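One chain of protein is taken out of this complex; the other chains stay put.
We call the chains A and B, going by the order they appear; numbering starts again at 1 in every chain.
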Amino acid sequence: MNFLSLHRRIERHTGLLIFGILVVSSIGGLVQVLPIVLDDSHSMPARGVVPYSPLELEGRDIYIRESCSTCHTQQVRPLLAEVKRYGPYSRAGEFAYDRPFLWGSKRTGPDLARVGGKYSDAWHHVHMTDPRAVVPASIMPAYPWLAKRKADEGGTIEARMRTLRRLGHPYSDADIAAAPAALEGRTELDAVTAYLQSLGRSMQGEPEP
Amino acid sequence: MKYADRIVTAFTACAMIWAVLGMMAGVYVAAELVWPTIDFGQPALSFGRLRTLHTTLVLFGFGVSALIGTAFYSVQRTSHVRLFAPGLAWFVFYAWQLTIVLGGASVMAGWNAGKEYAELEWPFDIAIAIAWVAFAVVFFGTIGRRRMEAIYISNWFYGALIIVVAMLHIVNSLALPATIGKSYSLFAGAQDAIVQWWYGHNAVGFLLTGGFLGMLYYFLPKQAEQPIWSYRLSIVAFWAFVYTYIWAGPHHLHYHAVPEWVQSLGMVMSLILLAPSWATMVNGIMTVSAASKKLRSDPALKFIVLSLAFYGLATFEGPMLAIKSVNVFSHFTEWTIGHVHSGALGWNALITFGTFYFLVPRLAGAPLYSAKLANIHFWLALAGVMLYVLAMWGAGVSQGVLWLSLDQLGEVRFSFNDVMAAMKPYYALRFIAGLLFLSGALLMAVNLARTFAGRRTVEVAPPAGHRAGAPA
Partner (left out) sequence: MPVRFSIASLSTVLFRPKAVFEALAAAEPSAAKVFFGFALWIGLLPAVFAYIGTVNFGWRLGVEPVFLPQRTVFAISVAYFLALLLGFLSSAVIARWMAVTYDASQSLGRCYALMAIVGAPLAVGSVIHLYPHVFINVLVLVPTLIWSMYLLYRGLPVVLQTGPNRGMLMASALIAYLLVAAVSLLGITVALWGSGLGPLIGN
C-alpha cells in the first residue's frame, strides 16, 4: 500500500483521519519535548539557587499579574555584546524554581536576568512609581498602585507556597507558617523590589568573560 | 432538512465584534508605547494587561470565532448533511463567547498564568477544553454522518486544528491551582520554556495557519468557481505540514538555556516547513489563476488572493528568522513583531475579511451593501499592513544591529536607553498603521451590518442527488 492509497483510505474514514492526525502530530513532541521534560538535569537547581522567599514570591506573582514579561526578558544569551551589557549568560539551573518561566520574548525594556543588586531598593521604588523620574526617555508604564497596596491582600501566600511545595519546591512547614508574618507591613512595591533584587543573585561573583 | 446556518451568522457577527475590539486594544497599546501615560494610572489600562487583552481578543475572540463559524458552514456543505447536534453547536457558541468576555475581564483584573497566548487562568482553561470537546463532537459528528464518500480537504485542516490545539492546550495548561485565579505551571524553567514554545509555535501552526488553510481550501475554490488545482499536492502538503510544524517550536529559543540539539533541530525543521507551506500557497494561487475571465471582479476575491501573498511572505520569513545567524539579530526585537503582524494582518485578517465579504451576502440572501466601501477597505488594509511591517523591519533591524555593536575597545557601543529612545518614531508609525487597519475593519463592520439589515430569509438544503467523492 503506497502513501496515496493509504491516504485514500484515511479520507474515507473519520476515525482513521482523527487517529492519523493525532499520531503524526505527536511525533515532534515525543522527540523534542518528552526527553527534556523527563531529564532532571534541566530542572536541577544550580549552585546557590534557592526557592523564592515569601516576599520575593509575592513580588514574582505581581510581576506576572502586571505582565512585565511583555517588555522585559530574563535571558542573557551567550553572545559577547550581550554578556558585556548584562553579565553572565543564563544557565538552565538558575530557573529551577521558576513557575512559569519568565524568559520573555521581547525586549522593549532591558533584560532583567542580572538586575539584582544593580540598583538600590530606593531606586526601584522611584522607578516603579514613575519611570520617567529616573529615566527621562522611558516609555515604561508607571505602577503607582503598587506602593499603595498591601502585599498579599488576599492572604493567599500560604496556599501558594503549599502548591509550590507539592510541585517540588523545598519549603518547610515552618517556612510556610512564617510567611504571613514576613509580609506583614509590606507593600506590593516592597515585594516586587525584593523579587527584582533576587534576579541573578546566584551568579553574582562570577568572573568577567 | 436545511443547513444550520444561523449559528454561522452568530459566530461571524461575534468574530467581527472581537476583531474591532481586539484591534482597538491593539491600537491603544501601540499608542501607549508612544505616550506611556495614557493609562491614567489605572491598572486595567496598563500596557501589560491591555496587551494581553489584545492578543486574547484577536486570537481567541476573532480568530477562533471565525474558524468555528466557517468550519460549521463548510463542513455541512462538504458533507451534504445538516450540522450534527445543532444544540451542542449553540452550546459551543455561548460557552466560547462567555469565556472570551469573562476571560478578557479577568485579564484586565490581573489574572494571568504568565505564559504567552495561554494567559487565561485555570478555570478558563477548563472552560476552553469543554467548549473545544463540544466543537470536536459537532464537527466530527457531521463528518461522520456525511453523504459524501471522501472527506473534503478543508475538513482535514479544520480537523487538524481541533485535534492538535486540544493536545497543545491540555499539555501546556497543566498546572496546580493555588487559588481560584492563580495556578502554578507543572513545568518549571527550561522545561517550561520547551513546553511553552511547543505550544506557542503550534498554536500559530494549527490555529493561525492550519485552521485558516481549511478556510482557504473551501472558500477559495468556491469564489474562483474552480476545483483545487492539485489534489495530490494537497495531500502531500497536508501530511508534511502536520508532521513538520510541530518540530519548529525551539526556534523561539535560539541561544537560550536549552540544549543545543533541540535548537538546531527546531531550525532545520523550520526550514523544511517552507516546502509544505508554500505547496499550499502554490495550490491556492494556481487554483484561482484558472478562474474564468468572465468572473466578476469582486472585493472578496481581492482580499483572499492578497492574503495568499502575505501567507507566502510570512511562511518564508518565519523559516528565515529561524536561521540562527539571522535570529542573532532579530530575536527580542521589533522584527519579530513585524513578522507576527504580517501573518496576523496580511494573512489571517485578510483571508477572513475576504471570506466574510463572500459569506455574509449569502447568509443574508442580499447583495453586499457597498462594494465601494469594501474596495476602500482593501486599500486601507494593504496600506496598514505595509506601514506596520516596514516600520517594524526598520525598527527591528536597527535594534538588533545596535544592541550587538561593539566599539574598538570591544565594549558595548550604544546604551540600551539610547537604542530604546530611537525606537519611538517607529512606534508612532506603527500606531498609525494600526489606525489604518482598524478603520478598514470598522468600514467592514458597517458594510456587513447594513448587508445583514437588508436580509431575506435564506434556507439552503443539501443537494438531493450527487456524485460521491465530489466536494460541494
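To be clear about the criterion, a residue touches a chain if its C-beta (ideal position, glycine included) is under 8 Å from a C-beta of that chain, and two chains touch if they have at least 3 such contacts.
Just so it is clear, the structure is predicted and the values come from calculations on it, not from any experiment.
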For the chain not depicted, the shown chains it touches: B
Residue among B:77, B:302, B:341 or B:377 that touches the chain left out of view: B:302
Absent-chain contact - pick from B:275, B:406 or B:458: B:406
Selected residue (touches chain absent from view) among B:128, B:215 or B:391: B:391
Touch list for chain B against the chain that is not drawn: 281, 285-286, 288-289, 291, 293, 295-297, 301-302, 305-306, 308-310, 312-313, 316-317, 320-321, 323, 325-326, 328-330, 379, 382-383, 386-387, 390-391, 393-394, 397-398, 400-402, 405-408, 413-414, 418-419, 421-423, 425-426, 429
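Here, only the chains that are shown with their structure count from here on.
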Interface residues, chain A side, partner chain B - complex: 3-4, 7-8, 11-12, 14, 17-18, 21-22, 24-29, 31-33, 36-37, 42-43, 61, 64-71, 73, 75, 77-82, 84-85, 90-92, 94-110, 131-132, 135, 137-145, 154, 156, 159-160, 162-164, 166-168
Chain B - residues contacting chain A, complex: 32-34, 36-37, 39, 41, 43, 46-49, 51-52, 110-116, 119, 140, 143-144, 149-151, 156, 159-160, 163-164, 167, 171, 176-179, 182-196, 198, 206, 232, 235-236, 239, 242-247, 249-250, 252, 255-259, 262, 265-266, 269, 328, 331-333, 336-337, 399, 403-406, 410-412, 416-417, 420-421, 424, 427
